[in-house]
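Written out below as structure tokens is the structure these notes cover.
The complex is shown incomplete by one protein chain, all other protein chains being positioned as in the whole.
Each chain gets a letter, A, B and C, in the order it is written, and its residues are counted from 1.
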Amino acid sequence: MNSTIQVTVWNEFRHEKKNEKVKALYPDGMHKVIADFLGKNADLQVRTATLDEPEHGLSQEVVDNTDVLIWWGHMAHGEVSDEIVARVQKRVLEGMGLIVLHSGHFSKIFKKMLGTNCSLKWREFAEKERLWNIEPGHPITEGIGEYIELPNTEMYGERFDIPTPDKLIFISWFEGGEVFRSGCVWERGHGRIFYFRPGHETYPIFYNEQIQKVITNAVRWAKPRIIMPDKCPMSQPLEPLENKSNTFGAAGILQNG
Amino acid sequence: MNSTIQVTVWNEFRHEKKNEKVKALYPDGMHKVIADFLGKNADLQVRTATLDEPEHGLSQEVVDNTDVLIWWGHMAHGEVSDEIVARVQKRVLEGMGLIVLHSGHFSKIFKKMLGTNCSLKWREFAEKERLWNIEPGHPITEGIGEYIELPNTEMYGERFDIPTPDKLIFISWFEGGEVFRSGCVWERGHGRIFYFRPGHETYPIFYNEQIQKVITNAVRWAKPRIIMPDKCPMSQPLEPLENKSNTFGAAGILQNG
Amino acid sequence: MNSTIQVTVWNEFRHEKKNEKVKALYPDGMHKVIADFLGKNADLQVRTATLDEPEHGLSQEVVDNTDVLIWWGHMAHGEVSDEIVARVQKRVLEGMGLIVLHSGHFSKIFKKMLGTNCSLKWREFAEKERLWNIEPGHPITEGIGEYIELPNTEMYGERFDIPTPDKLIFISWFEGGEVFRSGCVWERGHGRIFYFRPGHETYPIFYNEQIQKVITNAVRWAKPRIIMPDKCPMSQPLEPLENKSNTFGAAGILQNG
Partner (left out) sequence: MNSTIQVTVWNEFRHEKKNEKVKALYPDGMHKVIADFLGKNADLQVRTATLDEPEHGLSQEVVDNTDVLIWWGHMAHGEVSDEIVARVQKRVLEGMGLIVLHSGHFSKIFKKMLGTNCSLKWREFAEKERLWNIEPGHPITEGIGEYIELPNTEMYGERFDIPTPDKLIFISWFEGGEVFRSGCVWERGHGRIFYFRPGHETYPIFYNEQIQKVITNAVRWAKPRIIMPDKCPMSQPLEPLENKSNTFGAAGILQNG
């Protein structure tokens, strides 16, 4: 791992084509806006990938050369190929970072990494959200003050069906009366995962400088600390040890016990 | 949930048919021995299910009427139907308990619940294992002293590729020089999961009274505390709130945002 | 541990004597109201203890015969004797349950158990609070629906300086714009700890039936699963082992190494 972080921003890129208002906000797609603000940092080298490209833009070569993958999806979760999802999961377990944004909570890759339904309450009233920073010492909140305010957002409310996060970074307050665990981190295999709630397609969330700061911080936090392929090896003993298995063992034991 | 716990003991039941030594140990299958010692407890009502039965013995009706599912598999993990695995996962997330034994670490259901490779080191030398009880106050170790000794076992060694357990219950010492996190608990959705390392098919592990005690305790610990189907509802505000989404919103938003 | 749970409700009992409005609400002290609603349950045997009694009502005999201790304090935290705090801490580590209410976040015993400052933001505007139940399967929330609403409370806001809870049970939404981790559990030694935010002395919080239900549930959850005195023993080897320490060892090693 050299000092430049290879980032791939993946976007479903459908709302931006189908919906005039979303297109007006993000004419080249949300991935383009995200890639642009990340790309201003000298230590980040950023590419994008979208659903309708071959292999969703996530060929083995791209995945092998990605340090941190950012994921935005919503209306077409079901169109993402299981094979690509398995490829991404394998790479996260080897050490690649994964940042899942907003409606990506229902993406195949997020549910596969966590093993839960990842369901929640929701409402689209364009209400106010205030994300409280409860881990001011965490690298993901560096430079963020006590909270982030978003004047208009979709609401996500608890109970969010996720495994208990290793660290809870942000808790959201919503104007309509709900709360939400809006920034959560987990480690799986050798990889780091960050879920970040903001990012609805009909609001200019990805133009917000604090949101940009959090995502930029998260990329640096999630970069691989090691890349280590999975293995399940038969191991020789480290202490003097007689093999007594013939006393009990038998033919027919075909694989790892 | 009445006071009787409905237990289903699932076994692949292949080694016992193919291997003379395993057959000699467990003539009617490991599931039968497990069901027998559990069945001696008045509060447990026990049935069994095996791979080669229709729907692997895990019809929707069986799953819906199971409080705690015990899982043993090894040589035929790949033959377990994805549909049945999804059915079991859904039920665990709703609240059913799941106890995974020994080589079940590589089962589809365990990997799906945890999201990791679940790989480890292994060796079959029939060596000594000592499981240290590091949570003497946990219900799973009730009546177990400081440790359990097994004179002959297969070795499993770290690194075990699992998410950090909510609680680590047992750590194993092996004669050949390794250690292993042999008893681990997690919660996923509303369900509880216990992984317990012992249980190799060529050793009389399931006849060991302390092992029987741990599994019996674990069944009681893992029983549902609630059964709650998944949902992802649109929610009305709890505070006075104007719907401003038309200002931003648009057609084409088809599902949960 | 027989089936009756011995509960001791500890209250500083100063506001109720000094402040006419508090006295009007809780004429015999908050401890009396708490003891009364708990005492309606046949499985709970309840006594009270207050700051101004000898040994604060927490003699060794009382502590030794308490399964679950409930703690309310605020204006006189500093008057609680360090010796009594050490006695309570020792008992929690042996297995006694501890439930800390509201302003008890700044009590000596809570800070000693957790090792952090336990500080927070606060405001007394008699505003609305809504406690979201994010663990509907946890015994502490049994019978509580999606949330609890309190029309008038003091506000506590994040960042709450506590170690990451083992489980986060409630998150509060406040009318004035803050959020708070209002229900948190930890295990320390063999004991269980529950912090529950509501309980301000100038509002009728402890008359609220849902609040009463949570505290009652918490008592049952926190009861000892084991009582085990601390020890730090020299241990004989379990495997054949020559003592080679004379090769290296020396006089002057006076205690546990």
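The working rule: contacts are C-beta pairs under 8 Å (C-beta built on N, C-alpha and C of every residue); 3 or more make two chains touch, one makes a residue touch a chain.
Fair warning: this is a prediction, and the values are worked out from it, not measured in the lab.
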{"item": "Residue numbers in chain A that touch the chain omitted from display", "value": "95, 130, 136-139, 142, 166, 187, 190, 224-226, 228, 238"}
{"item": "Residues of chain C (touch criterion as defined above) contacting the omitted chain", "value": "15, 18-22, 74-75, 89, 93, 102-103, 106, 112-117, 119-127, 152, 154-155, 157, 161, 163-164, 166, 175-178, 186-189, 200-203, 230-239, 241-245, 247-257"}
{"item": "Interface with the undisplayed chain - residues on chain B", "value": "130, 132-136, 157-160, 164, 167-168, 171-174, 177-179, 181"}
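Everything below uses one rule, namely that only the chains that are shown with their structure count from here on.
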{"item": "Copies chain A and chain B touch via same or different residues, half shared test", "value": "same"}
{"item": "Chain of greatest Cα-centre distance to chain A", "value": "C"}
{"item": "Rounded Å distance, chain B centre to chain C centre (Cα mean)", "value": "33"}
{"item": "Cα-centroid distance, chain A relative to chain C, in whole angstrom", "value": "36"}
{"item": "Residues of chain C touching at least two other chains", "value": "130, 136"}
